[in-house]
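All protein chains of the complex are present and in place, except for one that has been dropped.
As written, the chain order gives the labels A, B and C, with residue 1 at the start of each chain.
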Amino acid sequence: MIAERAITDWWSTAVSEIHPGEIRLRGYPVEELIGRVTFAEQIWLMLRGDLPTPVQGRLLEAALVAAVDHGPQAPSIAAARMAATCGVGLNSAVATGVGLLGDVHGGAGQQCMEVLRRVVDGEEAPAIVAEYRAHRAYIPGFGHRFHPRDPRRDPLLHLVRTAADAGEVPGDALRAGLELEAALADGRDRPVPMNIDGATAIIYAELGFPAQLGRGLFVLSRSVGILAHAWEETEGGARIKGPIPRPLLAGYHGTPERHLE
Amino acid sequence: MIAERAITDWWSTAVSEIHPGEIRLRGYPVEELIGRVTFAEQIWLMLRGDLPTPVQGRLLEAALVAAVDHGPQAPSIAAARMAATCGVGLNSAVATGVGLLGDVHGGAGQQCMEVLRRVVDGEEAPAIVAEYRAHRAYIPGFGHRFHPRDPRRDPLLHLVRTAADAGEVPGDALRAGLELEAALADGRDRPVPMNIDGATAIIYAELGFPAQLGRGLFVLSRSVGILAHAWEETEGGARIKGPIPRPLLAGYHGTPERHLE
Amino acid sequence: MIAERAITDWWSTAVSEIHPGEIRLRGYPVEELIGRVTFAEQIWLMLRGDLPTPVQGRLLEAALVAAVDHGPQAPSIAAARMAATCGVGLNSAVATGVGLLGDVHGGAGQQCMEVLRRVVDGEEAPAIVAEYRAHRAYIPGFGHRFHPRDPRRDPLLHLVRTAADAGEVPGDALRAGLELEAALADGRDRPVPMNIDGATAIIYAELGFPAQLGRGLFVLSRSVGILAHAWEETEGGARIKGPIPRPLLAGYHGTPERHLE
Partner (left out) sequence: MIAERAITDWWSTAVSEIHPGEIRLRGYPVEELIGRVTFAEQIWLMLRGDLPTPVQGRLLEAALVAAVDHGPQAPSIAAARMAATCGVGLNSAVATGVGLLGDVHGGAGQQCMEVLRRVVDGEEAPAIVAEYRAHRAYIPGFGHRFHPRDPRRDPLLHLVRTAADAGEVPGDALRAGLELEAALADGRDRPVPMNIDGATAIIYAELGFPAQLGRGLFVLSRSVGILAHAWEETEGGARIKGPIPRPLLAGYHGTPERHLE
């Protein structure tokens, strides 16, 4: 009995309760959720433990819709496409892409949420900007090496502002993000506007998600693009697709030919 | 120029088109999609190339909602929870879980879609049942080693039937699934009702998804549960969580102690 | 007690026995193995349950040495290099590369072992060649899309032949491989010589490994190259390295720009 209790407790969860014929997710019988809640609301329920308000659900949905893809030049997408040509299941191709969404490639949203928190908690945006510049570091969530202005910024911020004006979200993370953006632009010819990581970080922060889940939600969203690209490659029928087509060859800059004694 | 064209073509895609300041997904500017389409509709668009009808979108949504989780006894969930305690990012924990949704653990829906196709194409359900029984094999998508009757079956089938009655989906995969279910029950005291894989396979087939994407869609859905469980473990703060708590020990049934000469 | 025994048995293994202060691998105290067996012999012990003869150990070592790398144009290497720039640990970069060694990219050795087995069991090599040609399929382990003659073939076969001549291995898989190679060359201007997968398949078959472990051993070997490349990229300090450098862009061949109604 001791062992049974020990092992039961070891794997105990507050996410789901399963008995023969019964599946409850965060307390709700799954059969009640099917057809009643949106996929975005289900995501919220599973991660937070309670259902969102309709406005909260729609804000989350918008953020998830916005970040699904940025094309095959992203290493996560390219790696998933290559995986799909190597004789593994689609699930492995998705796992490959998701595995690359690490601190540098997928972590900007999470990091931006931490910076937003500092501003919400009372630090001055210009001081934070100065601190990053002193370390020659970029503030995560601002600027884009490809887009002068990220087209996803405006529609996302518009939705947050509307929700804040209606009192549906606090609005403090939005204010923090705009203050950082203004501080970054101050005295510059070329502004450094918020990017997708910054705009979704504002939404996730307004909705009360902890920063680490910023990465988690980005993973759920980007998985859609990863799957779409892997599937396109699967349908194309390529085999063992490398990063460059022949006759192009990877260069070599190492030790010239030599021989064992 | 030859090389440039070669490399441009090598990574060419029909999924997304990216230029400075512009992101189009399947032709639609991303800023038009944000706030306008649901996450389920966005998934459809990315995988299929066009937007679904509202009814199609809601059916897909219901299937995605239904399959998010089945608790920590599933190896995919358990592995993701353990990963979350090993000092990797949440994305790696999700990749770990998704990686386990292979042919056996995540492939039943895909396989069921292939069987449904055979019935839709004219084969008799009882003959297929007999064929599987002759090989002592289970028909994928029917029966459950835990649930006598899967609680997700009825609400999903109800949604499909309603859509078929309204002429929104063909209804042939639904008929095929019910014929298989009836053939499996014929002459048995204990029926072998459709499980989540069978019910979602019917929906994906009715919506025209190819069978391989059955696995892909299951991956997107189950990723939500994987993330929720990994996050619960992260918050719990465990470190290097193994499958069983001490003082319980893995057994040993190998060669007794021996020594090198 | 029932539960304790159940859980102990559930995770029971014949690979290793661990008690406080004691670690035995396949029965041998680990402290006796350290400094006494080579890494290749340790690999054999862990996979097979007993230590190899010195000649067996050296043959395995040669096969492991031969297959470590084939450059960054392989998707497994490219994906691992990209992973190393995304802010994940070196272990995740290795996992990314290993994950791509699927049926198509890493499975040729395993498949070749199955074909060798058919010849050893009495089938005629020319008949098997004819069968593959009738299906327009390549015999796994023969021919190379890059090397007219794989430089790893001769030294590996030389080692096997020497061992067979000395009676240390049976020699039947070697004969089978050479018969297949001769049948493939018969009546052709350009022969289709054995490649690394074929040559290592012969070694693994001569050593008595089951075919599936052919893939496993290739994974151990290629992990070395994957790690070396991931580490080179880590030291280089690139961030979010995609498959092609800017200003080169992935092409787009999908639906032209369109708008939501």
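We adopt the following convention: a residue touches a chain if its C-beta (ideal position, glycine included) is under 8 Å from a C-beta of that chain, and two chains touch if they have at least 3 such contacts.
These figures come from a predicted structure and were not determined experimentally.
Q: Which of these touches the unseen chain: B:A83, B:V129 or B:A176?
A: Going through B:A83, B:V129 or B:A176 one by one, B:A83 is the residue touching the chain not shown.
Q: Of the residues B:G106, B:G143 or B:G214, I need the one that contacts the missing chain.
A: Of these options, the touching residue for the absent chain is B:G106.
Q: On subunit B, what residues meet the omitted chain?
A: Touch set of subunit B with respect to the missing chain: 1-4, 7, 71-76, 78-79, 82-83, 85-88, 92, 95-96, 99-107, 146, 239-244, 246, 249-250.
Q: For subunit C, which residues reach the chain that was dropped from this view?
A: 3, 6-7, 9-11, 13-18, 20-23, 25, 29-31, 33-35, 37-40, 42-43, 46-47, 58, 61-62, 64-66, 68-73, 78, 89-92, 94-96, 98-103, 106-107, 146-149, 151-152, 154-156, 158-159, 212-213, 215-216, 219-220, 223-225, 227-232, 234, 244-245, 248
Q: What subunit A residues would touch the chain not displayed?
A: Considering the whole complex, subunit A reaches the absent chain at 4, 7-9, 11-18, 24, 26-29, 32-33, 36-37, 49, 87-89, 92, 99, 243-244, 248-260.
Convention: only the chains that are shown with their structure count from here on.
Q: Need the CA-centroid distance for the pair subunit B / subunit C, whole Å please.
A: Inter-chain centre distance comes to 30 Å.
Q: Report, in whole Å, the distance between the mean C-alpha point of subunit A and the mean C-alpha point of subunit B.
A: 21
Q: Rounded to the nearest whole Å, what is the centre-to-centre distance of subunit A and subunit C, using the mean of the C-alpha atoms as each centre?
A: Spacing between the chain centres: roughly 34 Å.
Q: Of all residues in subunit C, which are in touch with two or more distinct other chains?
A: Subunit C, residues with two or more chain partners: 4, 7, 87-88, 92, 99, 243-244, 249-250.
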